[in-house]
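Yeah, one chain of the complex is gone here, protein chain that is, but the others are all in their spots.
So, chain A:
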Amino acid sequence: MLQRELTREQAIQVGEQILIAVEGHIIERGYTYFSDGVVFNTRVEQGHYLTSDVQGSEVYHVRLDMETVQNSTCTCPYSRICKHIAATFFQMYSVFENPRTYLTRSQQPRRVTFSPHMLIPAYKYSHTATSQSHTASVSFSLTENSSVKEWWTFFESWTRNLFAAMESYRASSELLSSYQNVLGVAASWPKDRAQLFVIHANLFHLMKLTQFVNTYRQSYWFLDLVQTAERLLDQLEGTLYFADIPALLTDHQDAIVETLHLTKQLKENEATSLYWIFAYQMLWWMLLKKPEWIQEEIHVLDQLIDDENSSAAEKEKGLLLRAHFHVMEKEDEAALRIWKRMSRLNLSFYLSYMKSFARNGEWQRFLDWTASLTTLIGQADSQQYRLVIAIWQEAMEKVGRSAECGAKLKQFLPSSYHEYAAYLYEERQFQQWIDLQMSFQVPMADISIMQVKEIEEAEPTLLFPFYLREVNRLIAERNRTAYKEAIKLMKKVRTIYNKANQDARWERYVDQLSVKHNRLRAFQEELRRGNFNL
């Protein structure tokens, strides 16, 4: 009985930790698992662990650390706090409090606090996961000594029927299960070799996907496939991140060289799709780090760019890729100059670099990039925005500039609206605050009465534009209820003018307003009823 073994305080405290560390969509998925009733065998262990089994695509074992939630574990491939951990949390929270209220709270915009975990790729390579695959029954021609070329030949034969299946069934699921199943081939291989195999399987499927999308551009599943591609890339990043790169470079040289050639061949793809570019950059960034390789690739790219025979699209692609090597050589300005011209590059494109800077403690570099990308950050979706801001605040603190954070939030509008408004208000920069509300056309009803009251006491005249605009808006509604509201508001305005010893300005206002709307009979009636001594 959880009720006896745990306390309400504990539940609430864990909830607060999760709110700080976990993104809203993960919490929401956790709630769905919890309410679907797929959390079993929840038990308290060693006083501060809560273990449970969660039925996802398979059964995962969760260990929720109630003292330090960040240290919780789950057997699923996700590297951070996952939906299964969240579901386990709901299992305990619901004993004491209403989980729906919590869910609502978690879905509201809130600050995400920096934690090093958020810099780590979400998917970890799990050797055990591959070993459990269902491919064991199939007999393969591949062994751990097969070359990369042989792997790719195998992939081709393995996926002979994949497009047909993707066309007939749900394309994203077909592709993913093809990918996951093929991993089983390497299940019994040594870990390093197996990781390399995963990378290639991933790359292969990513290319397949691109091919599929190019062939069936009108496919019904297109949006779905975008998510699949992102998922593959996430996993690629995770695999690369968690791999023992030095060991690979020394122990599997042949395979790495083959990988290098394959990577270079990626360039032949069209730049209309960014996915292979992500993979290309990731491989160079994390795996193929040998200077002579890099120099050679730079040379090739420069030739492509300078070649008069290259088409404009080719040159553009060359530049896009060349910029990556600018970054690798710490020529960030040059890279950003190229990329920022290309409006299709969204924040996620830059984000993997920026996370990487943060991981390496290159805080100033990270800040330079945010400063250069303010517009993109300001328009990012809230999840990405919050992630960037959390890291950014950490970076500011690391370089000793956290005092400037509040004011700097302005550059990240509109995404930073809530935090920036809160900052302005705390700093009593009321004019800026009002300007912000008006710029964002925040309906008056959405603004806290308390805050307005405070401004009314501190600097009441600042409210004139705010109130007058609302009066105009109400009048424009052209109905009596709105007129009445307008009159009410005008009474407030009168009080403020009166207190500011600007009665004359008030009278001029009412007179002119009456003249301006002299054809709105109902409004005129309300004006008269308002006793404004017209």
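The rule is simple: a contact is a pair of C-beta atoms (placed from the backbone, for glycine too) under 8 Å apart; a residue touches a chain by one contact, two chains touch by 3 or more; residues count from 1.
The criterion applied here is as follows: contacts and distances are computed from a predicted model.
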Complex member absent from the view - protein name from UniProt, among "Deferrochelatase", "ATP-dependent helicase", "sn-glycerol-3-phosphate transport system permease protein UgpE" or "Heme exporter protein A":
"ATP-dependent helicase"
Hidden partner chain, touching residue among A:Tyr216, A:Phe242, A:Trp293 or A:Phe464:
A:Phe464
Among the options A:Asn309, A:Ser343, A:Gln441 or A:Asn501, which residue touches the chain absent from this view?
A:Gln441
Among the options A:His48, A:Arg478, A:Lys491 or A:Arg528, which residue touches the chain absent from this view?
A:Lys491
Footprint left on chain A by the chain that the document does not show
410, 413-414, 417-418, 431-432, 435-436, 438-442, 464-465, 468-469, 471-472, 476, 481, 488, 491, 495, 509, 512-513, 516, 531
